[in-house]
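Some chains omitted; the rest stay in position.
Order of writing sets the chain letters: A, B and C. Residues in each chain are counted from 1.
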Amino acid sequence: MKPLISIIARDLRLAVRQGGATLLALVFFVLTVTLFPLGVGPEPAILARIAPGVLWVAALLAAMLSLDRLFQSDFEDGSLEQLVLSGLPVGGVVLAKIIAHWMTTGFPLLLAAPFLAVLLNMNGEGFTALMLTMLIGTPALSLIGAIGAALTLTVRRGGVLLSLLVLPLYIPVLIFGVSAIDAAVHGLNAKPHLLLLAALTVACLPLCPWAAAAAVKLSLD
Amino acid sequence: MSMHYFANPTHFTRLAGRIQQWAGGLAAGLLIAGLYLALVVAPADYQQGETVRIMFVHVPSAWMALFCYSFLAVASAVALIWKHPLADMAAKASAPIGAGFTFLALVTGSLWGKPMWGTWWVWDARLTSVLILFFLYLGYMALWQAIEDSQKAAKAAAVLALVGAVNVPIIKFSVDWWNTLHQPASVLRMDGPAIHPSMLWPLLVMALAFKAYFVTLLLARMRMELNLRRIRALRLADRTS
Amino acid sequence: MFQGQGIACDRGERRIFSDLDFSIAPGGAMVLRGPNGSGKTSLLRIAATLLGAADGRLLWNGSEILADIEKHRTRLHFVGHQDAVKGALSVWENVAVWADIRGAGDRCVDAALAAFEISHLADTPAQYLSAGQHRRVALARLVASPAALWLLDEPTVSLDAEGTACLRRVIADHRAARGIVMAATHIDLGLDDVELLHLKLP
């Protein structure tokens, strides 16, 4: 346990030192959301209608963009091979890095979401559902993303390939997330959708670190 | 960095210290007077009621948001062209202050928007361009923070500030244009009722108070930055000797 | 006792070497020599279990290493071309982080910096280091947490004469404590009593 906490602490410290990375994933989220009213026009009714979709798509993109921080820089400077050689189970190392990643990206998104919902004229009923879906869904984004991040390690400038691998896998999160909010906005019961989303995240928890670990080992070959 | 580099700034520190005291006193005095005028003396608006008092914070901070960016751009140009180290520091010091005023204008604006328009936010041209201005400030500050070497960071940030300065009018213009296409002008009218002298005076006093506050903060931040750099240079020097 | 028996290595679908045997006793050192491209780096990565051997067995005190890879990893240090040094962290933090993750805590960090004569840089962010200083930080990891087997790939790259002398001292101490060293170099490391393993171009 203790070495894994050391890894989380190390990643958090690096995130804070390296130009407030935490702040920046957040900023991308905010910026992408603001682009939409600029592109779509300012009519409040339309904006409210598309708000859940826009928020979740922006969250997907923000999470995906920050994935290259997950392993890439450690891979390039040799830290990743040192982590693997530390003798800890590789799956554990990967899980520790995923947790640190969520704390510096998914969690800030969660905090920013309500403000952006206001900007997009989402009604009050949607708020709780929005927060809940973000809380349950963003860990799945980090978990699933880790697989893509590990698979694209040996690809130079793998950013766009990463999106090709990861975005399709993110689609279930998007769909369950949006339908929960839509249900709440229209006064329906959001619970079934939330449960599905939770089931997804729970299923990812053991599977994704294991798959990502396999990909990490491959990259060092 | 050689010592002659700081010769001039040493003078600056002493002078700035004195000006800062005066400006600080002035800001405090004006702020008290302005708040008194705004909250007690000025009448409530016959249409907007007490909420009109938000204006006395909102309008000066909006003005300062624009002013600070112009200051930032000019300081950056001076830094790039004449390579004066104080201009770098002035630009760096003014960014967070400008971002703060911009944020204040946004917050007070939305607080006012809720009672006036029934919503916290609309994608009106003016509001949108202020929001984008806020992002420009954030980008500038993030770039400073992200590059460790302060001389490099200064130059990079100056390039960004100038590019941003060219872009601000374009954004303003494009947003105005974009907005009129979709949005009927009837929903909001920023020019509002012509301002009565009983409101104009508190507004001007507050505006002056904000400006004095800006000068105070700017000088304080510049002196702090200067001291930090000196400490760092000393530390680096005796580490290797 | 670290042994390889009949090791073969494929890179990019090409056999680089095969039927390689070696054996290093506790306190022993083996230096890999050979022209560019002969497979020194590949062999070290196989010994570190980073690369899979195409054939052959690796043994530690007679027992199969691949049977418990994680165990083997805890007993080795690998210093390769890449330094694993983070520019955003100070020199001290860089060394301490690894000692911490390997469960050794930061008790030996100061000693490690002293061993490579970079104590005066302890608080400097690593991005301000020259090539040789950078290398010393990477090597300081060897001292900051204990490991029985050191795998060093061209460890003296960028080091000046003093840096090389530090490394020599540190290796001597390690061997005196019955540690094992396997190193690839092109220049003479100046170690006593080493075994040479010559690799040939494929």
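Following the convention adopted for this analysis, a contact is a pair of C-beta atoms (placed from the backbone, for glycine too) under 8 Å apart; a residue touches a chain by one contact, two chains touch by 3 or more.
Predicted model, so just to flag it, every value in this text is computed and none were measured.
Each chain type appears once in the view; in the entire file the copy numbers are A x2, B x1, C x2.
Following the convention adopted for this analysis, only the chains that are shown with their structure count from here on.
Per-chain Cα centroids separate subunit A from subunit C by 37 Å.
Centroids of subunit B and subunit C (each the mean of its C-alpha atoms) stand 54 Å apart.
Centres computed as Cα averages put subunit A at a distance of 34 Å from subunit B. Residue numbers of subunit B whose C-beta contacts span two or more other chains: none are found.
Within subunit A, the positions touching two or more other chains are listed as 18.
Taken together, the subunit C residues at the contact with subunit A in this complex read 48-52, 70-71, 73-78, 80-86, 88-89, 93, 97-98, 100-103, 141. Across the complex, subunit A meets subunit B through its residues 18-20, 23-24, 27, 31, 34, 37-38, 41-44, 47, 118-119, 121. Residues 119-124, 128, 131-132, 135, 138, 142, 145-146, 175, 178-179, 181-183 of subunit B touch subunit A in their complex.
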